[in-house]
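Note that one protein chain of the assembly has been removed; the remaining protein chains are unaltered in position.
And now, chain A:
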Amino acid sequence: MEKQEEIPYEPLSKLPEWKDIQPIPQKESLKDPCAILYSPQFSEVMDYFRAILQKKEYSERALKLTTEVIRLNCSNYTVWEYRRGILEHLKIDLNTELDYLDKVIEQHPKNYQVWTHRVWVTTKLNSGDREKAFTEIAFLNDSKNYHAWSHRFWAIEYFNLWDGELEFIDKFFENDLRHNSAWAARFFVATQNGKLKNDPKIQLQEIEFSLSKINLTCNNESAWNYFISFFEIANLDQQQINDLVSKIETKKTRHRFCPFPMSFLIRVYSDKKFGYFSKENLEKAITFCDALSDECDTIRKAYWNYKKIGLEKILKEEF
């Protein structure tokens, strides 16, 4: 792990501001298994922090100290919780806190505590105005940042920021249609936005959308997972089902080694609700299981064998 950046450091013990505080060391830590070899600065800052924490002092200097602790270790959830207490007590303008937090998160975008704090601050401010733009900055660094996406979803729902979201997500597909975080985001918007929720038109649109991406490249599990779930959710009539199934059947022929069309067809052929349940189709599904297990998806041999056993059981019982 990298060493902390060397920054000229003035010991707190030399500052008159801290004279009245008796630091509390993390006693005998060298006795501990896996004791961390703390830098002198880290130790001292933490010693003073422990002292302030014990005193429950909510002051300007305590706030400054929490900033210092966070700079050294922003995973310290205790300091964040304590900082929230100080911010409330001193009635600090939380817009300044948000400015500060922007910088911390840019440095530590994959830390739980920073995002938890951001939810707290924006809730208190009762404004999500900055959240969309801010998460976009986080995506520049890692467009699959789990925390940033979760935060964005939270803000969208909490502050009702649905507008333009589908268009925003679309940009990720332009660059990378295997971007699963973007697929998950699209599903969130298409099913949770009050305006789109349960709208049959939207469901059809999502089926078309995912199918168009599958047409670009068949070997993309993200698009298939999306397609299949809307295929199941949507209330399709038999004609619509038939159209889609025949398209996938063509894909199956064209992409002989791609496991996804076969996997989809096994599902359709073996479930009575889709109108394809017949002896012939079940037998076909069983041959797909064999092809997957022996040829196209051999790492999942055990799984496809299990599927095959299930199909054989249905075949025996029903025909």
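Just so we're on the same page, contacts are C-beta pairs under 8 Å (C-beta built on N, C-alpha and C of every residue); 3 or more make two chains touch, one makes a residue touch a chain; residues count from 1.
Quick note on the criterion: contacts and distances are computed from a predicted model.
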item: Protein that the absent chain corresponds to, by UniProt name, given "Protein farnesyltransferase subunit beta", "Vacuolar protein sorting-associated protein 33B", "SAM-dependent MTase RsmB/NOP-type domain-containing protein" or "RNA-binding protein 8A"; value: "Protein farnesyltransferase subunit beta"
item: Residue among A:54, A:160 or A:287 touching the omitted chain; value: A:54
item: Contact with the hidden chain (one of A:150, A:246 or A:278); value: A:150
item: Hidden partner chain, residues of chain A it touches; value: 1-4, 24, 26-27, 30-39, 42, 46, 50, 53-54, 72-78, 80-81, 84, 112, 115-116, 119-120, 144, 146, 149-150, 153, 175-181, 183-184, 187-188, 192, 215-217, 220-222, 225-226, 229, 263, 297, 299-303, 305-306, 309-310, 313
